[in-house]
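Note that this complex is displayed minus one protein chain, with the remaining chains in position.
Should a chain be cited, it is by its letter among A and B, assigned in written order, with residues numbered from 1 in that chain.
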Amino acid sequence: MRAKHLIPIVYILFLMLPIYWLIAMSVKTTNEILAGFTLFPQDFTMDNYVKIFTDPTWYWGYINSIIYVSLNTIISILVALPAAYAFSRYRFLGDKQLFFWLLTNRMAPAAVFALPFFQLYSAVGLFDTHLAVALAHTLFNVPLAVWILEGFMRGVPKELDETAYVDGYSFPHFFGKIFLPNIASGVGVAAFFCFMFSWVELLLAKTLTAVEAKPIAATMTRTASSAGYELGLLAAAGTLTIIPGAIVIYFVRNYIAKGFALGRV
Amino acid sequence: MAEIRLEHLRHSYMPNPQGPDDYALKEVDVTWEDGGAYALLGPSGCGKSTLLNIVSGLLAPSEGRILFDGQDVTGLPPDKRNIAQVFQFPVIYDTMTVRQNLAFPLKNRGVAPARIAERVAEIAAMLEVEDMLDTRAAHLSPDNKQKISMGRGLVRDDVNVVMFDEPLTVIDPHLKWKLRSKLKELHQRVRATMIYVTHDQTEALTFADKVVVMQEGEVVQIGTPVELFERPAHTFVGHFIGSPGMNILPGRVDAGQVMLGDVAVPMAGRVAGDGAVEIGVRPEFVELGDTGLPATVARVSDVGRHAIVEARLGDLTVKAKVEGTPPPAGTDVRLSFRPDRTRAYRDGWNVTEDAA
């Protein structure tokens, strides 16, 4: 091992330290936590996890989050695909302006949109539904998905389209059977980003939900304030929020480096 | 400039090579003379790039030594070997101008600015790129980019060797011959030792004074283009060089006579030992006439100035290159092989003891 490899190792240790701390705390009893610092759990307990998996207000938080995140990922990719195709293949009136306008939505501070979103989604009767959060998150995920997919599509030579038409493929058939498999890794990378930004965002998700579609992260904040200092429970809930992300990264691990490089970057 | 000697060079990409099959390079002994133009020719995966990278120092050989003018450089890194290399894909520094690109190798070695300017001007004139000296290299066309990377190789006048790793791969066909003749011309002017790696026989034969033919990690023959054509040392050379390649026919040695079927075929020299051999003769040296082996013309393909006639000889096919009007398919003909260009091969290697 060379000396320069120490840098990423130290960095990863730095990243893992708070995560380790969270996990360690989640298997400690409240007494142990409040009694003072211990590096390893002295009094190992799974009570916090048992509580989360048996209390509907807790586990429904996870289910809600997963529902709207998946919904958002699907919607974002579905609408972004044809748009990215158009941007990568055609010139049309206002295309550049449109592209830039889409990107500006990625720059909008969520805080700016919190209140108008609340009113908008209440007005159309979607308040406190999974769909509301999923749609709201498309505000920043669709531009990003279009951006990433457009980059991948541009890398696919136009001759592919032309050959397919010469061979008598219809457009939908060509798109699904030939084109999509060619940009599969792009779709993977875009889906990863949509999942990520929808999963981690809370301000809008919290504003647009009350009971029915309340995300897990919001359940946690409520617990933190109402139930006093149940740090162990909070840590267990936090640990569980890391897991879906970890699973998703595991699936796209081979695309991460390659995907970024191929994309329109 | 320097003479380059490779002694008992072997290389394996595996940590613990077992048999000869684990070696990408099996025992190479070559001497490249000072100022020569050499080509390293072979199909993809024959080990020629491995050999090149060992000479340049990008790769350390598993066994053997590399000597530049008798001095052992095996352990030296590329920048200490004083060599230059041009890669398959043009390597240029995008953010620099053409001038800065050409000056870069000199600047890194602390050459005086006046001398740098002088050399850059000289090389730019040779390459005919003076008018683009101040453009950003990123904006050049692929053939100009490749010219600039050649220029970076040639700009140092003290290099031991300039190596070219399939430098024309990304160049348009109509520009290929232009760059190739430019390269030949450059060699004559600077008289540097040059090694040109390629899988294209035309490139190798037109560029080099001497060609090293490689196959599966082995050097099968080193010779001038004429030698490779007239006296292939291995059936691979006969087959790989020439278009179409050499005819290789099964034969056997019987009491000193090489037999094709039951007919004795005269050879360029004596063939020792009895048993099965392969008879090799190039289509150029197969004559259609009134005497010789009876055969039937199966197919004729006209390729311009001459025609390739495929004749059936029993269940064998023999190709012949015919000037003038070829006989039509179905004609019965008689084939004769020019004796001084016909050789016997055993396990691929020439076993004919001819004058050469």
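Quick note on the criterion: a contact is a pair of C-beta atoms (placed from the backbone, for glycine too) under 8 Å apart; a residue touches a chain by one contact, two chains touch by 3 or more.
Going forward, contacts and distances are computed from a predicted model.
> So which of "ABC transporter permease", "Carbon starvation protein", "Peptidase S8" or "Thiazole synthase" is the UniProt name of the chain that got left out?
UniProt lists the chain that is not shown as "ABC transporter permease".
> Who touches the missing chain here, A:Ile19, A:Leu160 or A:Ala210?
Per the contact definition at the top, the residue touching the missing chain is A:Ile19.
> Just name the one of A:Ile66, A:Leu131, A:Val156 or A:Leu202 that touches the chain not displayed here.
With A:Ile66, A:Leu131, A:Val156 or A:Leu202 as choices, the missing chain is touched by A:Leu202.
> Take the complete complex as the reference. Which residues in chain A touch the chain that isn't displayed?
4-8, 11-12, 14-19, 21-22, 25, 33-34, 36-37, 39, 75, 78-80, 82-83, 85-93, 95, 98, 102, 104-117, 119-120, 135-136, 138-139, 142-143, 146, 196, 199-203, 215-217, 220-221, 224, 231, 234-235, 238, 241-242, 244-246, 248-250, 253-254, 256-261, 265
> When the complex is taken as a whole, what residues of chain B touch the one chain not shown?
Considering the whole complex, chain B reaches the absent chain at 53, 56, 58, 77-79, 83-85, 87-89, 91, 93-96, 104-105, 108-109, 149, 152.
Rule of thumb we're sticking to: only the chains that are shown with their structure count from here on.
> Determine the centre-to-centre distance between chain A and chain B, using the mean Cα coordinates as centres, and give it in whole Å.
55
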